[in-house]
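With one protein chain held back, the other chains of the complex are shown just where they sit.
Up next is chain A:
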Amino acid sequence: MSLSETFGAKARRQLLGSIPVTVGLVILGALVAASVLAQVIAPYNPKRATGGINEPPSLAHLFGTTGQGQDVLSQFLYGGQNTLWVAFSIAVLTTLLALVVALTAAYFRGWVDDVLTLVTNVFLVIPGLPLVVVLAAFLPPGPLTMIMVLTITGWAFGARLFRSQALSLREREFIAAAEDVGESRWRIVAIELLPNMGSVVAAYFVNQVIFAITAQASLEFLGLGDGGQITWGSMLFWAQNSSALIRGAWWTFVVPGMAIALTAFSLALINNAVDEIGNPRLRADRLLRRAGVRKPSATLMTPVKRDA
């Protein structure tokens, strides 16, 4: 299910034409391209000491060097690679898991639905970070542990979202029609329900990438990542551990931190704009203005006319 099918050609033009989306796509594209091409464009080996300790940005080291003398730019590029594929995997897995739980609940209904909803709610209410810390502490550090732990703890909100979406879709006429025609329940779930949830699933997936990047960095910052692997989170961990703050080496934490923040920001921009276009109430304003309707009062949307 692509965006175009969900929103139609007109909305798509609106989407691509809006400034936030363009900004988001450009930032995201640049970060992804830089990470993918790390092997080609990185000036140094990210693990070797190639300069002095905590050197400020210069021509030789555009983003400076770390407390261990490594090149921050090269670490940023390789770190992006390691960070993004893990985050992407987590987003794919949590979205799939949430879909399976939600559609199973919607398909079987009755007690299966009750049990799955209860499990979902329990997972939702238990705070994420402490649970993730305990889980990660008992498993060997590395990307696989990271993916597993964050998938186990990250799917619940999606399951609730998709389930309520599926339940409201189930009330529509076309589902009743499909039932009357005698389609099997699995067919209804797969052919009728699932495609109509496309936009919600897409928005959730984008949010999950943000969640995964931030959660991954948090765990690594706590020291629960694989210390030997370069990621944006482990760069922050080493910066904190080599007291970069009180040595004034701001480049060692600003670069990976901004990389995380910009990735999350660009994704959030895209998501927000999609939401604005999909939500008719938020859109009504702009359409009214384009139609030349001046609002009677700046404050209220009511049709009550006041004397100016």
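The working rule: contacts are C-beta pairs under 8 Å (C-beta built on N, C-alpha and C of every residue); 3 or more make two chains touch, one makes a residue touch a chain; residues count from 1.
We adopt the following convention: contacts and distances are computed from a predicted model.
Q: Can you match the unshown chain of the complex to its UniProt protein name from these: "Sarcosine oxidase subunit delta", "Peptide ABC transporter permease", "PD40 domain-containing protein" or "RagB/SusD family nutrient uptake outer membrane protein"?
A: Hidden chain, UniProt protein name: "Peptide ABC transporter permease".
Q: If I consider the whole complex, including the chain that's not displayed, which of A:S89, A:T104, A:N196 or A:Q240 touches that chain?
A: Of all options in A:S89, A:T104, A:N196 or A:Q240, contact with the hidden chain holds for A:Q240.
Q: Touching the absent chain: which residues on chain A qualify?
A: 20, 118, 121-122, 124-131, 133-135, 137-140, 210, 214, 217-218, 221-224, 236, 239-240, 245-246, 248, 250, 253-254, 257, 260-265, 268-269, 272, 279, 281-282, 285, 289, 297-304
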